[in-house]
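Sharing a structure with you now.
With one protein chain removed, the remaining protein chains of the complex are shown where they sit.
So, subunit A:
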Amino acid sequence: MYETTYHRPKTLAEAGSLLAKSDEAKLLAGGQTLIPTMKQRLAAPSDVIDLRHIEDLKGITETPSGGVRIGAAVTHAEVASSDIVKRQLPGVATLAGGIGDPHVRHMGTLGGSIANNDPAADYPAALLALGATVVTNKREIAADDFFTALFETALGEDEIVTAVVFPKAEKSAYAKYPNPASRYAMAGVFVAKLGDGSVRVAATGAGQGGVFRIGAMEQALGSNWSADAVAGVKVSDGDLLADIHGSAAYRANLLTVMAKRAVAAAG
């Protein structure tokens, strides 16, 4: 690892000014991607700004409309074991409990995951399928506008994710096929029926451009919420990832299988 300078701000304002002061600073949330990347010398930030000690970024609360607000620095383990999340958004609890391994889940955070926008990360599928809102220190961004490309988001240079607000959902579930070695999703599908009755489906791990919605599955489930309804929906493999772990056609098939499993789990 190259030399770096560690900072531990206590407030969001302090973190923001540290970030604005340096061109080469990086925000350090759980560090489960950033630190391995720094160790491989693929990243060499002059400064790392630890966000884990900022009270404003913590906590899980139910919103007045029956949704859930999760602070950006909340860990995957906290989300997976939260009674509020398990009751209101069981798909999000399942998803968080399946990220990495227990040790990674004790450190990794919601904010870090979405800000990194790894194409094989799990959280982006939940945000997109639930139509969540990303709250930053400057504004609110709809999930539809947030994930822009592989490892790219709508976040500005000095912008910090503070929370994610999920709307009320009648049903939510997530199913993924993890890479047997890395545990990252080779294909993951999140299905949601929102409080207004609309259905949204999002896929991760499989798209060349990162997370994306599967419109044909949304239509099929909108008129018939059942695993059978998505069983016949094939995703075109034209825009899917292909690598040593699986071809685009294989991933296309996995998406249909994962969607069936997710709908079955949602009940």
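Couple of notes before you dig in:
The working rule: a residue touches a chain if its C-beta (ideal position, glycine included) is under 8 Å from a C-beta of that chain, and two chains touch if they have at least 3 such contacts; residues count from 1.
What we mean here is this: contacts and distances are computed from a predicted model.
As stated in its UniProt record, the chain not included in the shown complex is "(2Fe-2S)-binding protein", which appears among "YdbS-like PH domain-containing protein", "(2Fe-2S)-binding protein", "Aspartate carbamoyltransferase" or "L-cysteine S-thiosulfotransferase subunit SoxA".
Looking at A:59, A:102, A:156 or A:195, the residue that reaches the missing chain in the full complex is A:102. One chain of the complex is left out; on subunit A, the residues touching it are 1-6, 8, 28, 31-32, 35-36, 38-40, 48, 50, 52, 77, 100-104, 106-107, 182-183.
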